[in-house]
Every structure is written in structure tokens, then in C-alpha cells.
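Can you read through this structure? Questions will come right after.
As you look at this complex, bear in mind that one protein chain is not there, while each of the others sits in place.
Chain lettering (A, B and C) follows the sequence in which the chains are written, and residue indices restart at 1 in each chain.
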Amino acid sequence: MKIPMSGVERVDASPDQALAFVSDPNRVGRCMPDLEDLQVADARHFTATVKVGVGPVRGHLKMAVAITPDPTKPNELDLAVKGSGMGSGMDMTSHVRVAPADGGAAELHWTAEAAVSGPLASVGGRLLEAQAKKTTQNMFAAIRTALQTAGAAGA
Amino acid sequence: MSHHIEITVNGTHQALDVEPRLPLVFALREMLDLTGTHVGCDTTSCGACTVLVDGTPVKSCTMFAVQADGCSVETVEGLAAGGELHPLQKAFWENHGLQCGFCTPGMLMTAKALLARNPRPSEVEIRRGISGNLCRCTGYQNIVKAIQQAAAEQSTAAAAGD
Amino acid sequence: MIPAAFEYAAPKTVAEAIALLRGADSGGKILAGGQSLVPMMRFRLAAPNLLIDITRIPELRIFKEESGYLRIGAMVTHGELERSAMVGERYPLLASTARVVADPIVRERGTICGSLVHADPAGDWGAALIAARAQAVVTGPAGERTMPLDDFLVDTFTTALGEDEILTEVRVPTPPALSGGNYQKIERKVGDFATAAVGVQLTLSEQGAVEAVGIGLCAAGPVSLRATAAEGMLIGKVLDDASITAAAAAAATQAEPTADTRGAIDYKRDMVRVLTSRALHAARAAIRA
Partner (left out) sequence: MAIEAPSAPVLGQALKRKEDPRFIQGQGRYLDDIRLTGMLYMSLVRSPYAHARLVKIDKQPALAVPGVLAVITGEDLAGLGLHWMPTLAGDKQMVLATGKVLFQYQEVAAVVAESRAAAYDGAAAVEVEYDALPVLVDAKHALDPGAPLLRDDREQKTNQIWHWESGDSMATAAAMAKAEVTVKQDVYFPRCHASPLETCGCIADMNKATGRLTLYVTSQAPHVYRTVLAMVAKLPEQMIRVVSPDVGGGFGVKVGVYPGYVVAVVASIVTGHPVKWVETRTEHLGSTAFARDYHMNVEIGATKQGRVQALRVHTLADHGAFDSQANPSKWPAGLFNICTGSYDFAAAFVDVDAVYTNKPPGGVSYRCSFRVTEASYLIERAMDVLAAELKMDPADLRRKNFIPPERFPYTTPLGWTYDSGNYPANFEKALGLIGYDDLRREQTERRARGELMGIGISSFTEIVGAGPSAQFDILGLKMFDSAEIRVHPTGKALARFGVRHQGQGHETTFAQIVGSELGLPAADVLVEEGDTDTAPYGLGTYGSRSTPVAGGAAALCARRIREKAKKIAAHLLECGEHDVEWADGKFRVAGAPERAVTMQDCAFAAYTNPPPGLEPGLEATYYYDPPNFTFPFGTYVAVVDIDPGTGEVKVRRFLAVDDCGVVINPMIVDGQIHGGLTEGFAIAFMQEIPYDSEGNCLASNFTEYLVPTAVETPHWETDRTTTPSPHHPIGAKGVGESPNVGSPSAFVNAVVDALSPLGVRHVDMPLTRERIWRVLREHGVVSA
């Protein structure tokens, strides 16, 4: 099943800082919700193991993430996630655009589409959509929080 | 880690060492060789594995053997007491209440519990009562008929016994 | 299928069970009837380290009327409730719900409290007991706390239970005179989760106006839902076709179902309307003079 999602996060950081943050595997990787393990392969790739826990459904997903800056639009990039675990597959493509906001702050405009395959989709499908949306929103919210903390620490 | 359990199965005391994750149905089938109880699904839907635990029908794929410690379990193999067919077994045979036979043991155990609680059920009550057991072959009609016949026979026998 | 390996404990008291939960460091899971949990474990979508079987705790079997409430302990099964003459006489909402939960064999092992803790928005008891204005009794290391069921059910698969707490009981107010109730469910076949379902608990005044009404919606949102607008517009009104139609429409507006193999959003929302109307009619018919 394909789950389309989108959102806007206003962050207390400059557009450049925000862009640098989401382009950095070390930093954006730590914003994966319920992160258990993070392995950074290079400047553009990392692997995150995350915990899944929705009521009785518990398990781990291993996600390989590739960050691809848009070659023509310097403020935009793609995050491609290839996940597996619990006998299932979880692939997500997301696109992030960093836009300036009032007061020198920035906005992250993000769209994402998750595709879930396997038992998670066929057994858990009835309850999956809401959960996938929540998890993705949490990830971008975590980015906002992290930037805020970084901003506060830097000030 | 395995757990030691003691259960009574069809009147016989059994002591078993079981891994907690072992569903009761596999303990019956593979440790006690009582293969009459079948497995038909993964979702507690089909009822092929129905047995009676302390008289209550239970889908034995969804109860762990370790949970049955101290309980009395009845399976299809225990129905024909003393070699005489149970009225339900006889009625299923006479009314063509089975075809491939795979759902039959679970269906019989459910019917036994049903009649124990409601000795003269209506057709609607029987259909509701067996709605946790799936059958792919018979369309249920002859199963319902068989349960009605067994009910009539049992209550006649009970009346004669009074 | 066989679940992943786990440890098993069967405590004899609630205190022991809570201690085991604490010790399991969020890897523990309470096993009551197991009719939702075990299938998930067989699919290995759930894999607790420790299963704490509470079926051997006698105090959790409480099932009686006391101080204006029907007390339903954690180990009371759907089947036990379904067969209770007392429930049949005085709690028509609960009686009509118990008849349509899962299938008759699952009902023999599955428990009302277990179903609430599972917090599946398509579970029947959430909607029925919200309509009945039930209270959840939660026991933890610090003792008992009680809350409206509305607050207990937080989100899909999520309740207000702490990691070391157990839902030990649910308390349903004993309906006063001139009360009736009913549960209406659409399921594709026996044993299916609800496509949509609605529970109604109703009390009329001597004059025939609505004195109190509870309407709970099943499979109509991320969590069991109270149809607050519909309830509000019925209070003080005479329950006639017009007020029922209006309330049913309000309930449908409030519903936020998701699309799945059981139906699209518009269908499910309309079924909330149809079932609310039917449940209100049936609840009124269930009032004994």
C-alpha cells in the first residue's frame, strides 16, 4: 500500500543551517523515531535500525537511507529509505524543500510516499496508515526540535 | 526454558515438558499423538483445532500448552466412550454431516459443548453456535441436521433415564 | 505458525503480576484470553520477552453488581457475559454487544478488559462501553486509579496504561429505570471486525424526553469514539424520527473512518448514520415499562 504524506515544519534556524542539517547523515539519522542503532556509511548514506512499537506489534526495521541533493535546486533534496524487517518491506521516498521564513528562520516543506509490503501491509494494513503518518511526522518534528536545541546551544 | 505441566487428556493423566511458545494443538498432536485435532489457519478463524478445556470449547492453536496446566482436555478421540459412538458422531455419519472430514473433529467438539449448555437448540441457535467453525465442503446444512438429531436423541435418552 | 520464543509466568495475585511487568523492562505483556495477542505472536508481529498469564488470579474474575456498578473483572470473558441472565435483563446494550464479538469460540476465552487494552478501534467493547459511560480501573505499583473509559482509550493500539499497570476491572453504571440500550454492528461475516458499529445507552424521563444518552462509535476513527454532538442534541428531546435522524446525521459527521477492505470512507460514514438510527430505535424498544 502506498501512503502519501506531507507537512511543513518551521524551524528556528537559518535556511542554510536547516539544509546542512537534513543533508548530514549523522544529524538527520538521529532524528529517525525510536532509533536503536545508526551506522553512517558516507556523507550521503546511513543505515538506521529503528524499533517498531504499536500496541502489541513490536519489532525492528532496518532502514538504508540515501540523501540526494537536487542538482538544479540547491535548497531541495531527496531522502530515499529502503527498509526491511518483520518479514516485510518498507520503502519511502521523500522530498524536502527548505524555504526562508520570517525572522531569518526556515521552513521545511516535505512530501513523502511510503510503500509497505509484506505481512505488515497485509495483516496490519487496517491500522498502518495512521501509524506511518505519525512516524513520519515525528521524524520531521524531531528535526525541528534538534535544530531548535542546536540553535539554542549555539546562541 | 521448558515448563513441566500436568494435564488430563480424555481422562488420562499426562505429564509433559513444554516450551512456553508451544500451542496446545501441537502438544496434543505431536507429543500425545492425538492427531484428530487439526490446524487450518493462522488467525483463530477456522476452528479446526477446537477442543474442550474444562468443558469449554477452545481454539487450541490460540492457547499455549503451558496454559493448560492442571486442566482437563477433551479431544475428538475421547468422544466414543467405551467404543460406542457418541450420539453426535452417529448423527454426523447418518446425516452426511462431513465430506473431507478435516473440520469434523472441531465441529463435533463445539457441538458437544453447545448441547451441554443448550440441550434443545433451534436451527438458528445451532447455526450461531457453530459459527466459529468453518467448513468448506458441506454448506453446514447436514451438520445442523446432525446436531438436531443428536439433540433429540440425547434428550430422549435423558427423559428415559428420569 | 509458532511464535518467537518467550518466557512465561503465571502469577497468583495482581501484585505479583505487576512486579513481573516492572521486572520485564517493557518486554512483558499481559496474557488474558490471548485471542488478539496470540495470533499476532504467531505472525511474529508481536514478540514479547515475557508473557504474564493472569488467568490464574482469582480476584480478576469478579463479575457482579455492586454500589451502582456492574463490576467486570479482567478475566471475565465475552461468553460469560453473554450467558449472564442478569446482564440480559438489565444491560441490554452489553448483552447485544456480547453476542456479536468475534465468534462463539473466541468469546469463550477472549475477555472484555483484554479487548479494551488491545485498543483496536474496530473492537466492539470500546464503543459499547463508551456509550455505557464505563470506568476503567487501572492497577499499578502505587495502587488503583479510575478513569472514564474515554480517557483510557488514547489512540490506535494505545491506552493510558503505564508500562507497569494492568486494567484490572471495568465498571459499568447500573442503568436507572426507563433505560434501554442496544449495539448495532455490520460485519462481513461472523468473526470479522466491524465495518461499522454503534452502541447506544439511553434513559428517558417519565415524560418521555431523553434524560441521558451515550453513543459510542466503533471503527469510526483511530480510537473508539463518543458521538458527542449527537448526544448533546438529544438531551431533553423527545426521541422521535426527526430527532433520531438528526442525531444519526450528527454522529456520521463526527465519524472519521479510514478506508480498508471493509469499505471506503463515505460508506462507513453512512453506516454510522444508519446504525446510529437503528441503535437508537432499538434502545428505545429495549426500555421496559
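The rule is short, and it goes like this: a contact is a pair of C-beta atoms (placed from the backbone, for glycine too) under 8 Å apart; a residue touches a chain by one contact, two chains touch by 3 or more.
The structure displayed is predicted, hence computed values, not measured ones.
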Contact set of the excluded chain (shown chains only): A, B, C
Residue of C:T77, C:N182 or C:S277 in touch with the missing chain, whole complex considered: C:S277
Residue of C:I2, C:M86, C:I235 or C:A285 touching the missing chain in the full complex: C:I2
Residue, one of C:G28, C:G73 or C:G263, that touches the chain absent here: C:G263
Chain A, residues in touch with the chain not shown (by the definition above): 1-2, 82, 84, 87-89, 91, 115-119, 121-123, 125
Positions on chain C contacted by the hidden chain, ascending: 1-2, 4-5, 43-44, 103, 186, 188-193, 195, 245, 248, 261-264, 267, 270-271, 273-274, 277-278
Touching residues on chain B - with respect to the absent chain: 19, 21-22, 26, 29-30, 34-43, 45-46, 48, 75-77, 79-80, 85, 89, 92-94, 96, 98-105, 108, 126-128, 130-144
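In this section, only the chains that are shown with their structure count from here on.
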Chain with minimal offset from the mean of all protein Cα atoms: C
Chains most often in contact, by C-beta pairs: B-C
Most widely separated chain from chain C, with each centre as the mean of CA atoms: A
Distance between chain centroids, defined by C-alpha means - chain A, chain B (Å): 51
Residue list for chain A, restricted to those that touch at least two other chains: none
Contacts with two or more other chains, residues of chain C listed in rising order: 41, 43
Touch list for chain B against partner chain C, complex: 1, 3, 19-23, 26, 42-45, 47, 50, 56-59, 61-64, 66-67, 69, 110, 117, 128-133
Complex interface listing, chain C residues touching chain A: 29, 36-37, 40-41, 43-48, 118-122, 156-158, 193, 222, 258, 260-261
Complex interface listing, chain C residues touching chain B: 1-8, 10, 31, 34-35, 38-39, 41-43, 51, 53, 55, 79, 83, 102-109, 190-191
